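For reference, the structure is listed below as structure tokens.
Every protein chain except one is present and positioned as in the full complex.
Naming follows writing order (A and B), and every chain is counted from residue 1.
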Amino acid sequence: MTGQEPPSNPHGDDGQNPPDTGQGMTAVSYLLGGMLVWGGIGWLVDHYVGTKGIFAGIGAVVGIAGGVYLIVRRLGA
Amino acid sequence: MILAEVVGSTAAIGYGLAAIGPGIGVGLVFSAYIQSTARQPESSRLTLPYVWIGFAVIEALALLGIAFGFIWQNLAPNVG
Partner (left out) sequence: MIGQSTVLAAEFPPSVEDFYLPSILPWGAHDSYWFTKITLLVWVAVALIIIFFLVSYRKPQLVPTKKQWLAESLYGFVRNNIAVEMIGARGVAFAPYLTTLFCFILLNNLFSIVPLIQISPNSHIAFPAILAVISYVMFIYVGIRHHGGFFKYMKAALIPPAPWFILPLLIPIEFFSNFMVRPFSLAVRLFANMFAGHMLLLVFTLGGFAMVSANVWFTPFSIVSWIMTIALTFLEFLVIVLQAYVFTVLTASYVQGALADEH
């Protein structure tokens, strides 16, 4: 198979990634990462302020919103 | 007097209920993508970004369901 030339233009359109570049994994990691990072920050704030879970909840929602926004910007049209 | 009582983890029950909707939703998104690719294969590259947008927005609710189960598990017995 090394006798064949590598395809000169493997996709019909140029500039976009092939579909199996792990886009699904990227989407899930943005969602989970957003929730974990901002939920974690919210939990730390909770720990130091002494409330029982409200900041972690707000952090999780904000993190999910950020993750969805990132997916729309990076993987969207 | 107590008429009915649920003991154990209500967070698990809550997550089970919360996962019904997003499960159906994500199935609809991917079924639409597969059907549209079957009808016109050249459009698969064009419609793929919308698959990820739809998946993200729908899955956000399912992930919030499981996150809140963990965050609010230590509140008083008659809350959550």
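Please note the rule applied: contacts are C-beta pairs under 8 Å (C-beta built on N, C-alpha and C of every residue); 3 or more make two chains touch, one makes a residue touch a chain.
As the structure is a computational prediction, the values presented were derived from the model and not from experiment.
J.: Given the contact rule set out at the top, which of the displayed chains would the hidden chain touch in the full complex?
T.: Listed by label, the shown chains it touches are A.
J.: Considering the entire assembly, which residues of chain A contact the chain that has been omitted?
T.: Counting over the whole complex, chain A touches the hidden chain at residues 1-4, 6-7, 10, 17-18, 20-22, 25-26, 29-30, 32-34, 36-38, 41, 62-63, 66-67, 69-70, 73-74.
The working rule: only the chains that are shown with their structure count from here on.
J.: Roughly how far is chain A from chain B, centre to centre by C-alpha average, rounded to an integer in Å?
T.: 17
J.: Using the touch definition from the top, list the residues of chain B that touch chain A in their complex.
T.: Touch residues, chain B against chain A: 44-45, 48-50, 52-53, 55-57, 59-60, 63-64, 67-68, 71-72, 74-75.
J.: Hey, which residues of chain A end up touching chain B in the complex?
T.: Residues of chain A touching chain B: 11-13, 16, 19, 23-24, 27-28, 30-32, 35, 39, 43, 52-53, 56-57, 60-61, 64-65, 67-68, 71-72, 75-77.
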